[in-house]
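One protein chain omitted, others in place.
As written, the chains take the letters A, B and C, and residue 1 is the first residue of each chain.
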Amino acid sequence: MVRVLVLGLGLAGVTFTVGLERIKKGEIKPHGVPLANVNLGIKIDDIEVIGAVDVDARKVSSNAYKVAKELYGMKNVPETLKNIKIFAGLGSSRVKDLFPVHKEYGSVREELDAVYEIYKLLRPDVVIDVTTTQRGKVYRNWRKLEEDVFAGKAAPSQAYAYLALKYSAEVRPIAYVNLIPTPIANSPAIIEAAEKAGAVVLGDDGATGATPLTADILEHMRERNRRVYSIAQFNIGGNTDFLALTDEARNKAKELTKSSIVADILGYEPPHFIKPTGFLEPLGDKKFVAMHILFESFNGAVDEIIVNMRISDSPALAGYMVDLARLAKLALDKGLAGTIYQINAFYMKKPAPPGSKNMARILAYQNLLNFVEKLKTGTILEESIQYR
Amino acid sequence: MVRVLVLGLGLAGVTFTVGLERIKKGEIKPHGVPLANVNLGIKIDDIEVIGAVDVDARKVSSNAYKVAKELYGMKNVPETLKNIKIFAGLGSSRVKDLFPVHKEYGSVREELDAVYEIYKLLRPDVVIDVTTTQRGKVYRNWRKLEEDVFAGKAAPSQAYAYLALKYSAEVRPIAYVNLIPTPIANSPAIIEAAEKAGAVVLGDDGATGATPLTADILEHMRERNRRVYSIAQFNIGGNTDFLALTDEARNKAKELTKSSIVADILGYEPPHFIKPTGFLEPLGDKKFVAMHILFESFNGAVDEIIVNMRISDSPALAGYMVDLARLAKLALDKGLAGTIYQINAFYMKKPAPPGSKNMARILAYQNLLNFVEKLKTGTILEESIQYR
Amino acid sequence: MVRVLVLGLGLAGVTFTVGLERIKKGEIKPHGVPLANVNLGIKIDDIEVIGAVDVDARKVSSNAYKVAKELYGMKNVPETLKNIKIFAGLGSSRVKDLFPVHKEYGSVREELDAVYEIYKLLRPDVVIDVTTTQRGKVYRNWRKLEEDVFAGKAAPSQAYAYLALKYSAEVRPIAYVNLIPTPIANSPAIIEAAEKAGAVVLGDDGATGATPLTADILEHMRERNRRVYSIAQFNIGGNTDFLALTDEARNKAKELTKSSIVADILGYEPPHFIKPTGFLEPLGDKKFVAMHILFESFNGAVDEIIVNMRISDSPALAGYMVDLARLAKLALDKGLAGTIYQINAFYMKKPAPPGSKNMARILAYQNLLNFVEKLKTGTILEESIQYR
Partner (left out) sequence: MVRVLVLGLGLAGVTFTVGLERIKKGEIKPHGVPLANVNLGIKIDDIEVIGAVDVDARKVSSNAYKVAKELYGMKNVPETLKNIKIFAGLGSSRVKDLFPVHKEYGSVREELDAVYEIYKLLRPDVVIDVTTTQRGKVYRNWRKLEEDVFAGKAAPSQAYAYLALKYSAEVRPIAYVNLIPTPIANSPAIIEAAEKAGAVVLGDDGATGATPLTADILEHMRERNRRVYSIAQFNIGGNTDFLALTDEARNKAKELTKSSIVADILGYEPPHFIKPTGFLEPLGDKKFVAMHILFESFNGAVDEIIVNMRISDSPALAGYMVDLARLAKLALDKGLAGTIYQINAFYMKKPAPPGSKNMARILAYQNLLNFVEKLKTGTILEESIQYR
């Protein structure tokens, strides 16, 4: 069994829990789960969501069934979600533009203690972070991180990860999977601590939507030695993620992780404009993406490709969560520690360890299959995994 | 040096000769040549176009410079093209909708003899076939092929290939690269004869334009286990290739090679409509492609991708010719014979040997690089190459 | 009250009856009904569907509620649809690819008599034809039409129209609105008979989907004196209309009505490819349209516009039906007879009377508003209406 704790019961978290239970009931097929047909040794049926954490007062002390039904108006919500309790999360006072939790905790220290108690109570194998995008800096020093966590200066996700590593060292090693842009797996201090504690940290920033398709199309260009003149990629959507990104600072962070694919894959950096562009509430979770690539082919011919997508953000991420819960558990079972590039390179926009390159997803997928095969048969050398 | 004979001096053939000479002069960079930056041991500078064959009376006995300048109105045509002579080709009487060659030959036999004389005169290493699309059947029996060739019943391209294999057996082994849909490399009789003669036959049907991108996008879908509901792909252009395809029978052939990628890559066959759709003269060589893919993601979400392209057909194919001339020569030099899936899988729509599957081009590219590396270092076993 | 008889209870007919009742109940707003906010003197609430005719054995003798719920799986179907009975229609033996009606009628004559009895029984004001696309020729001579109707050689829709005119002459004038491509309002024999009988005939071929938008975009081009080089318009869908159009002959008919807009609006005829392109069942009623327009602007600049649409065919047509039922009744009430270009020009792909031009829909809409205003205030001269 894989015991999963979900941090942030937004649309992605809810879709994950609903979809997972529906697959387990045989109601739907595991479409959108990349490794659904690959034998990992751990089945989808083995995943159990044992709780969730959120900072929205309407969710805390409620259950996943009610949230899915009433807050998100979802249909076909399995009754089993009534068993998934929602606990009050960190930083409820610092998260703006959300319904604040009533004063449950008096201080940062109390908040941290409470979350640590949740870990001890629920005993997760894998903690998956799908909280809302937060700003956060890269930590190279464990002391500094600890200091900031206790001073309430670190991003909430970094505090969750800190506590997960503390729990790994003190109780038993667990995995932390970060699907938001905040630098967790890209903070050297966190990966080093994970290695020491035997914990696994995967991240950062789940690569759904336009980014992985862009990566594969750019690789397609590179392999034909076409010279890319410019790339424009617009994204607009109506979920809270896009609302949050209208905050200029957060958008900036996003832009950086998205743009790094261009130079990483092409080997040069043509002018490009790649970033979430705006918020339009009626689009809901199904964003609109428009992409334009201008390029030179043989003998000076100038051609162009335009891609338009209507793509549902949350289900795409939720499908990845089904794989990542299992891969993280598999890695723990096989004794791996730290972060794992072979997994991150396929699922993440900013694959850890820090300094790693983005690569075409079609290639990352092949590497992932090879890695899984070796991991299962025990022919992998630990040191070879962690840094590219 | 790689001595290349071009069969069919249409827009693709002309663009190849012009672009190649411009690259050799340092006037342009080798954009659109997939392996331009890969060391094959044979340089682009080593390629020499030593002649061309055509059935258009306006071209025969002229030279490539005049054809490029006057018939195709191209700019920046290097003077060196004046040295490339154009000889009268096979089947001039059977090719409709083209300017017929004045009665130069009295019979099929005389035509065949004349072409064989051209081979002997020019001594090509590689013959590249970019003639116009012709109907032709698959030949499983060498005698039957020979009979049809002499009766004037085989497709002209099959007769050219027959003569190339005869030349390979009688004089010295050469390579035949078929970039049109007519089954050459997919005719078992031809491949077997090539194996015996030590010749190399690559084909069929150059995969430029929408097909390879579709292959890579479908692989992208498959790797996320997204369920593809339907695929629509429209193509419309204004070059002679599109004009020819308004002939219903030729279009049928095209449709088959284009559609095979769906089942080969996805592993199942959703309803799809993939074929050249029409002819619009003002679009010229730069066709318009529209593609729509409807698919299911996690938890029943239904999403869609739309791709629109304006893409120049001939330069894309011409860029491939620069690679294929070198790869064919390299294979000959290393003693390979028959056809080579690892090359065909990347460059061809209907990769030989017969019965082979289409695969995502990004994967085919990796295989190609591995193959080239092994071929150069001599670690390849001949039998391992030819059938998948 | 406007008593409406619907011929053909396919998806368009069903959507019309369901949507109409929901609007009357206040459950939805009249979106998609062009003149919903224009005072016609006749309200949407005044429309009453008093029956339907079909040739599908599963529908005949059932009711609109069951058909909507069970055959089309629609939600929110008002109970009032249980009152709409479905009668056996003409030509059940001649309609292929549909479930044939059990032998209810022994001969063409009996079929015709039975339908005439339905008219007498239900006493419609307006008969709306949304049967499946049928081939049919233009009739210039009433005797010839009558002969073909009784010989079972006229298209079913032409026989329905014939009977409606007979009913108009013998009982009281009614209106016939033809929304399919079969030439009804474009048959001079039919319009002349309508004029004599005081009946109104509107048609042909409802202009939903891509055609009216193309018309407006071409007008946009024309008004800027941009020179259109070429137009490509692809349509693909999964409803029975697209299935029927895979029949080459029907498609040909469609292509003609669609293409006439180009010359009518631009004043010249650039190369164009405009026709339903294929059938893809998973697209259902929501077709995919791709359009490409290449044009020249000032000082030789060559630009292009690409339009992609996902658009629901049946609701678009159903919304028009709400207007046409009211406009037809208004015309009857005001004593008009024959056909009316001002109405046809906005709603139809092939606006009658025969020989009329297509025009930009934005202009047709203005003319329609003026016409309605004059009709209401009685300042219209009958003869001025019918021919442009």
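Please note the rule applied: a contact is a pair of C-beta atoms (placed from the backbone, for glycine too) under 8 Å apart; a residue touches a chain by one contact, two chains touch by 3 or more.
If you're wondering where the values come from, they're calculated on a predicted model, not measured in any experiment.
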Can you work out which residue in C:Gly136, C:Gly319 or C:Gly338 touches the chain that's missing from view? C:Gly319
Considering the complete complex, of A:Ser168, A:Asn239, A:Asn308 or A:Ser356, the missing chain is touched by A:Asn308
Residues of subunit A in contact with the chain not shown: 229-230, 232, 234, 236, 238, 270-273, 277-283, 288, 290, 292, 294, 304, 306, 308, 310
To test your reading of the contact rule: which positions on subunit C touch the chain that is missing from view? 15, 18-19, 22, 28-37, 76, 212-213, 216-217, 219-220, 223-227, 286, 296-301, 303-312, 315-316, 318-319, 322, 360-363, 365-366
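One rule holds in what follows: only the chains that are shown with their structure count from here on.
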Most distant chain from subunit B by Cα centroid: C
If you average the Cα atoms of subunit A and of subunit B to get two centres, how far apart are those centres in Å? 44
How many angstrom lie between the centres of subunit A and subunit C, each centre taken as the mean Cα position? 51
Set of subunit A residues in contact with two or more other chains: 306, 308
